[in-house]
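Every protein chain of the complex appears in place save one, which is left out.
Presenting subunit A:
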Amino acid sequence: MTNSTGTNSLRNGPAESGHFGDGLGGRFVAETLMPLLLELDDAYKAAKTDPSFHKELSFYLKDYVGRPSPLWFARRLTEHCGGAKLYMKREELNHTGSHKLNNVMGQILLARRMGRKRIVAETGAGQHGVATATVCALFGMQCVIYMGAVDVERQQPNVFRMKLLGAEVIPVTAGAGTLKDAMNEAMRDWVANVQNTYFLVGTVAGPHPYPAMVRDFQCVIGEETKAQMQEKEGRLPDVIVAAIGGGSNAMGIFHPFLDDPSVRLIGVEATGYGLDSGKTAASIERGSRGVLHGNRTYLLQDENGQITEAHSISAGLDYPGVGPEHSWLHEIGRADYVGATDDEALEAFQLCTRTEGIIPALESAHAIAYATKIAPTLSPETLLVINISGRGDKDIFTVADRLGVKL
């Protein structure tokens, strides 16, 4: 988890102040929370350099999460597309069914080191909520999950799962009742319960040190991918494609490759009804710089600086912001940010299921949609990795509904 590989490395960020590049990231929170963020920063720094912390984390990642996750050569999908050789990084095989547990495992161990007893978290698709509820069950900690009321409706199986795991799920009706509003409510809870509560952020957003810390815990995805590709093909991949909600699965697979300029990094935002439909979650492609949820980053907002509602078929991508490090990678041109619509994701969801026997999360289906779109334009020697961030069991109701099937 030590990322720096020299002074010119792109992996050295953020600065001590939490900023990436020119003023992105940072800590934009009320004074009540500032001392807590500084304390968290210190605690994380101490854990990061403590071999016993890494030993403990490795143990849980292996025996509980089920790492390493395989790198799968998707033969039939490759043949179907014609062109680039398609690999899948199988994060959907992790315990609880997504990459979210990588981060949650790291943060729960940190929360324990800090002596916190009560965990609060926000969730969109419910995958982060389920992962958080899972580790709280594992360690016998109190767990409160904030989830937008709309998301509670469209992700019923995950809501029930969280409750089975002993978490309290609080539906948030403010705003549009999605991830942004759940994030606001989780921050309000934290402010009101600072003495005993740890706020377990689910993506590479929020105030410093969250974006850097969550990234570090997710980097295991990219590190494994690098080693596995070396083993299978004897070289680096050429293209990596990942879906972008807040950006944690993408940052996890991108970051270990930032200093390998031959590797093209592509983040796929959810463009909902279409990039110019006004109903998207494409914060980088259709947003501008602003401050929300503790950091400066690209946001969907109107000309008065009011945050606008995002839209995506996928609850996990339905967020009007993006992690600040992605905004930075966009500004310096190290990663490309593109889009896939609801319909494209639905189609890719079915294609992947039928050709590979893997039901992907609708979030991951956005990455598959873009990868399968460009694959035919690339040579057969091109090695392209798609990050399959989660499995799609949670989405079958949404998909059935869209396909006009009654369950």
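Criterion: a contact is a pair of C-beta atoms (placed from the backbone, for glycine too) under 8 Å apart; a residue touches a chain by one contact, two chains touch by 3 or more; residues count from 1.
Note that in this section contacts and distances are computed from a predicted model.
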Chain left out of the displayed complex - its UniProt protein name, from "Ferredoxin", "Tryptophan synthase alpha chain", "Urea ABC transporter ATP-binding subunit UrtE" or "Phosphate transport system permease protein PstA": "Tryptophan synthase alpha chain"
Contact residue for the chain not shown (choose from A:Met114, A:Ile170, A:Leu275 or A:Val291): A:Val291
Of A:Ser17, A:Ser58, A:Gln230 or A:Thr377, the one touching the omitted chain in the full complex: A:Ser17
Chain not shown: contacting residue from A:Glu31, A:Asp63, A:Glu231 or A:Glu381: A:Glu31
Residues in subunit A touching the chain absent from view: 17, 26-36, 38, 174-175, 180, 183-184, 187-188, 191-195, 289-294, 299, 301, 303-308
